[in-house]
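Before I ask anything, let me first share the structure, which is written out below as structure tokens.
A single protein chain has been omitted; all remaining protein chains appear in their positions.
And then chain A:
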Amino acid sequence: MGLVPWFDGRDGMYGWIWRHLPGNVWVKALLSLVLVVAVVYVLFQYVFPWAEPLLPFNDVTVDNQ
């Protein structure tokens, strides 16, 4: 139950995830942490290396293209 009526059970995606994690608060917190680590891993390992060449930050050579 929220502080404001429109929070009732409708608190966005993070709230949705929190509510669907099993266990008590500590288990939920631990699972959340695992999820965060997993997301950061996927970003660093796959998403950022893929996105980096598409962004204009790291061209160092001179070329005529």
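What we mean here is this: contacts are C-beta pairs under 8 Å (C-beta built on N, C-alpha and C of every residue); 3 or more make two chains touch, one makes a residue touch a chain; residues count from 1.
Methods note: contacts and distances are computed from a predicted model.
Asks: Can you pick, from "Pirin N-terminal domain-containing protein", "Class E sortase", "nitrile hydratase" or "Phosphoribosylformylglycinamidine synthase subunit PurS", the UniProt name of the chain not shown?
Replies: "Class E sortase"
Asks: In terms of residues, what is the contact footprint of the unshown chain on chain A?
Replies: 1-3, 5-15, 17-19, 25, 28-29, 32, 35-36, 38-40, 43-44, 48, 51-53, 56-64
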